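In what follows, a single structure is set out as C-alpha cells and then discussed.
Excluded from the complex is one protein chain; the other protein chains are retained at their positions.
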Amino acid sequence: MSAQGLHGETSNRPVPLLDVRDLSVAFPGHLAVRGISFQIRRGETLALVGESGCGKSATSLAIMQLLPRGTRLSGQVLFGGTDLVRADAHMLREVRGKRIGLILQEPMTSLNPVLTIGEQIAESLIRHDRLTARLARARTVELLDLVRIPDAHRRYDDYPHNMSGGMRQRVMIAMAVACNPELIIADEPTTALDVTLQSDVLELLDSLRRQLHMGLLLITHDLGVVAQWADRVAVMYAGSIVEMAETHALFERPLHPYSRGLMGSTVRLESGAHYTTARLTEIPGSVASATGETGCTFAPRCPQVIAQCRIAPPPLVPLPDRLAACRLATETPKEAARVAAGC
Amino acid sequence: MSSDTTRAASLPLFVPKSRRGLAALLLGHPTFAAGLFIFAIVVLLALGADILYPGDPQDMVGPPLLWPFADMEYPLGTDSLGRDVAAGLVHGARVSLIIGFSAAAIGLVIGTLVGAAGGFFGGYVDNILVRLTELFQTVPTFLLVIVIVAIGEPSLPVMAAAIGIASWPTIARLVRAQFRSLREQDFVMAARSLGYSDARIIFVEILPNALPPVVVTASVMVAGAILTETGLSFLNMGDPNLVSWGSMIGGGREMLRTAWFLTALPGIATALTVLALNLIGDGLNEVFNPRMRER
Partner (left out) sequence: MRLLSRAGRSLGRTLLQAVPTVLGIVVLNFLFLQLVPGDAADVIAGESGSATLESMEALRRQFGLDQPVLVQLLSYLDHLAHFSLGFSPRYNMPVGELIMSRLPFTLLLMVSAFTLSLVLGIAFGTLMAAFARRWPDRLLSVLVLVLYSAPGFWVGLMAIVLFSVKLGWLPSGGAMTIGADLSGWPAIADRLAHLALPSFSLACFFIAVYARLTRSAMLEVERQDFVRTAQAKGLSAFTIQTRHVLRNALIPVTTVAGLHLGNMLGGAIVVETVFGWPGMGRLALDAVMARDFSVLLGVLLLSSFVVIFANVFIDLLHAWLDPRIEAH
C-alpha cells in the first residue's frame, strides 16, 4: 500500500486518469446509477462488481457518453482534466477510441457483419492516427498478432461470422487498444465466452494493460475474475457503491452485508469445502425491492438491518483500509469486525 | 476528504416518466387517429351519396366547364358535358370503396386458403401451390387484371373479382409463412393428440394466431385495390354506366390544358382515401408489432 488514498488518488500525482464524481444516470422510469464516485490511475485495474441491474453497465456507457437519447445524466466524469459530461460532440469523438477504449460483452453482435475484421480495426487507426490504408493494414496485422490470433495476415480479410467467439473477443480487444488508449473499459468481457477461454482473454487483457500502461475498468459479476485480476474493487448494489477497497482487503474481510453475501455465495477452492458440507449462502429477496426506498437500498434484504437504516441511506465513509456504506461497519467497527469474523 | 461521500436519496436529477397505456397509444399516434378520421368522412360521404346528390351523377345538370367556386350551386365545378363534379366525386367514392373492399376480401379468402393449405400440409401440395403462386407473381399484376376484365364484361363484380384474383399471391405467401412456423408449435401438437381434424386445426387453432400480419396487410390491399381500379377506369376499362374517380380522371384528361381541375380533384380524392388507409395500416402495424421504446 503506497501513499494512495482509498479512492485511488495519490498524493504525488494530483490528477488521476479517470475521476468520476457523483455520477447519476436515469433512464425513463428508472434511476440506474445514484451518485457514485471513484477514481482510476494509469496502470491499475479497478473492478466494478455487482449483480445484473446494479448499474455497472450504465456506468461504463455513461463514462463514454454513449447512453441512448432520453437518458438523464448528472455529475462529472473527469478524464485527463476534461469533464466528458460537458464535452461537445467533437471532443468526445477525439477521446473515444483514441484515449478510451471500450470492450463490450457480446462479440457476436458487437462487430459489423458486412465488414472484415481487419477493416474494422483499421478504421480506428485511419481515423485517429491518420494512417494510410496500407500502413493501417500493416499495423492491424501487428495488433492481431498482439492479441494472439494465429495467421494474422489471412485473418485480416475474415468476416466476423468466420470466427469463433473467443477470437471475436480478441478482435474487440485489438480494436480497443489499437490507438494506444490511456484507459480501457471492459464490460463483462468474458461473460459470453466458454470458461476455458475466459482466463485466456483476461490474461491477455491484463498483459496488454501492463505493456501499454493503461488503466482498466473491469466490469463483471464474477468474483473469481475480480480476485484474480483486479487491484481494487468497488461493489455496486442498486446503483450505489456500497464498498470500495483493495482486492485483498475486501476478500479477507468484507464489511458491508451485501459484500459478505456475495462472498458467501461462492465456494472457494482452497477452503476444502464440498457441496455436501458447505452450503452456498443466499441473499434473500431481489434487487427489485430496492426501488423507491428512502433508506438504505439494501435494507429490505439485510440481515443486520437496524431501524435507522430504513430512514436515511448510509453515506460512503472512509475507513482505514476501505470505503463502506453501512452504519454497522462505520459506526460500530468492533461489532462489524465480530460479525465479519464469523463469516 | 469527506466531500467524496455519496448521497443516495435526494438526487438533483429528474427521472423522466415512461409512457404506457392505450390512451397514450392513440395520443402518441396522431397519424393513426387522422387516418381513421379521414376514412370515416369518406365512408360517410359514400353512404350519403344518394342523399347529398340524388339521381345519376352522369346527368348533365349545368353549364359546362365551370371552375370550382365560380358558382356555388356547383361548388366543385362541372365537366365538359356539364356534369356536377361534386356529385361525381361522392358517387365515385362508393365505387372505389365497394371495389376496394370486395377485391381485398376476395384476395384475402383465396390467399388465405392457398397459403394455409400449402403451409399446413407441406409436401407436394405445398410445392404445387408455391409454383402456382410464383406463376401468378411473374405475370405483371395489372396486365392480368386487364385480361380478366376483358374475359368478362367491364362491371363492378368482374373488376372486383379480377383485382382480387390478381392480388392473392401476397397474402398467400404471408399466410404460408405464418402457418409453417405455427404448425410446429406445441398447441398444434396438443390439438392433434386430442384427435382434432385437420380442418378444425387449421381454422380454429392456427388461423386466429396467424391473423395479425394479415390484418395489417388487408388495409394495404384495400388501398392497392382502389389504386388499381382507378387505373382501370382511367383506361376506360371500367363500368361505363358508373362514375368512378378513375373515369373522371380519364375524362378530364382531354381538358388538361384548360380545365385541369377536372383531373386534379378526383385524384386528390383518391390520394386522400388511400392515404387514410395507409395511415390506418401503419397504425395497426404499431399496435400489433410495437417497437420497443428507446431505453
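Structure notes:
Each chain carries a letter (A and B) given by its place in the written order, and its residues are counted from 1.
Rule of thumb we're sticking to: a residue touches a chain if its C-beta (ideal position, glycine included) is under 8 Å from a C-beta of that chain, and two chains touch if they have at least 3 such contacts.
In this text, all values refer to a predicted model and were calculated from it rather than measured experimentally.
The chain not shown here is touched by just one of A:V95, A:V235, A:M263 or A:A299, and that residue is A:V95. Remark: the residues of subunit A touching the chain excluded from display are 64, 66, 89, 92-98, 101-102, 104, 106, 109-115, 123-124, 127-128, 159, 161, 172, 175. Touching residues on subunit B toward the chain that is not drawn are 131, 134-135, 137-143, 145-147, 150-151, 223, 227, 230-231, 234-235, 249, 253, 256-257, 260, 263-264, 267, 270-272, 274-275, 277-279.
Note that in this section only the chains that are shown with their structure count from here on.
Subunit A and subunit B have CA centres that are 53 Å apart.
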